[in-house]
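Just one protein chain is left out here, and the rest sit where they should.
Let's turn to chain A:
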């Protein structure tokens, strides 16, 4: 980071003095002005969606609106005829999906998990900071509730929040029994504060909490009876023609074929939408986070809530360019790292709510107090060396092995050098409306995890999402066991209705949805041409699929 030499020296020079400085305070009315002026949710780039269950009522970013209005990628002539029958189809092999699959394990129901990439290639795996649960001595589920509701601007659905916080302890116990290691002291679980927690409440496995949880859930599912369909993305849900969801059409990305599944219950656990890279923001999310679940549920007539609100995590990396957008966990701030503008000054309480911190960073940059990288990105400093100064030498290396490893590749040592950060598109606060049993408004369709909305209001607290996926994933599994119905006919009648409705509206974009992959990736939903249609043309199957090349990899150690 030679290009920033002067600033780095200044930050170093003031570090001692800043160590004991109290954070800049801000009252609530100032905070509202800050949000309205600088948070991306308030940019006024929203419009009403014109097609679908809440047409003319649902207001959201125009990028999301286009997605919801888009036509299905399914050919108009496509007739669903199930080639696969199962009792429960879980769509999405992240944390919520697998928590449900494990809960269904001994129910006697046949469970099929279909997921876009490989099982576990999901946002869950990427979570770093931790999971909230009121297990501390001066804590209670009510206090957790109060923090969550204040964080969500009071818009959270109270009953969902109550369930979340009351089921937190059983969720932690369940994970521990499965073999998840949460950090411990002699007295109990080690607890960290998080932005907006009034008392330390975040359990973690160093800075790889999501990796640990996902690894364990995946391994447990591998040992169970569930059928796993990797590389199978849902492109449409099927229904019985009378409003009940009865299956799905999946796209097998390897064979480039469509597969229709008949199921007695379907669980949507497709996660979020960071890869839509709304408003040009970089993202912390995995490849598959393209908001597919919203589209699938929408076309079945489900309401979406709080979709006007996304979480821009305050500290996405800005430098080096190669990892722009990737997360620097909030724990860095909870352990003492400060945010500094180009003048080396603090400008916000680092442990305030995420939306406030993000808005404050955007303010600094847009008012000219940001730092510009050689690649032209802008950001502010996150003074990570303070962590060791405050908590003792070696703390950063011990608590943040993931962060150390990631930056070391580029010659940056966060324990001696500050990092450059800017908000990154991180979490879909809103989503498909559910009740306390994780049921959507459509019979036969459940939803759990980041794809749902209501629980977090319009701002989610750190650590509440990992808790969400375990609590509601398990809840969905239990609810399916007690409410599952007999098999029904598998039709595309909801899609036909949607397509008819589209014809009544003019000026809709040509986009297809769900889009499955980030548009910047150039990966596409492309059906293999049926061999009979065009003999001799196998250009589709020739496109190299992952690992399908004919080149032998060299011995990676020959040079040693």
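Note that a residue touches a chain if its C-beta (ideal position, glycine included) is under 8 Å from a C-beta of that chain, and two chains touch if they have at least 3 such contacts; residues count from 1.
Heads up, the rule we're going with is that contacts and distances are computed from a predicted model.
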Protein name, per the UniProt record, of whichever chain is missing from view ("4Fe-4S dicluster domain-containing protein", "Cytochrome c oxidase subunit 1", "L-arabinose transport system permease protein AraQ" or "Homoserine O-succinyltransferase"): "4Fe-4S dicluster domain-containing protein"
Of A:18, A:47, A:153 or A:528, the one touching the omitted chain in the full complex: A:153
Contact partner of the left-out chain, one of A:205, A:382, A:412 or A:425: A:205
Touching the absent chain when the full complex is considered, from A:40, A:120, A:414 or A:477: A:120
Residue touching the undisplayed chain, where the options are A:9, A:223, A:345 or A:485: A:223
Residue ranges of chain A at the interface with the undisplayed chain: 117-118, 120-122, 125-126, 133, 135, 137-143, 145-147, 149-150, 153-155, 158, 162, 169-170, 172-173, 176-181, 184, 188-189, 198, 205-206, 208, 210-212, 215-216, 219, 222-223, 284-288, 320-323, 326-327, 374-377, 401-402, 405-406, 409-410, 517, 520-523, 543-547, 549, 551-554, 556-557, 559-560
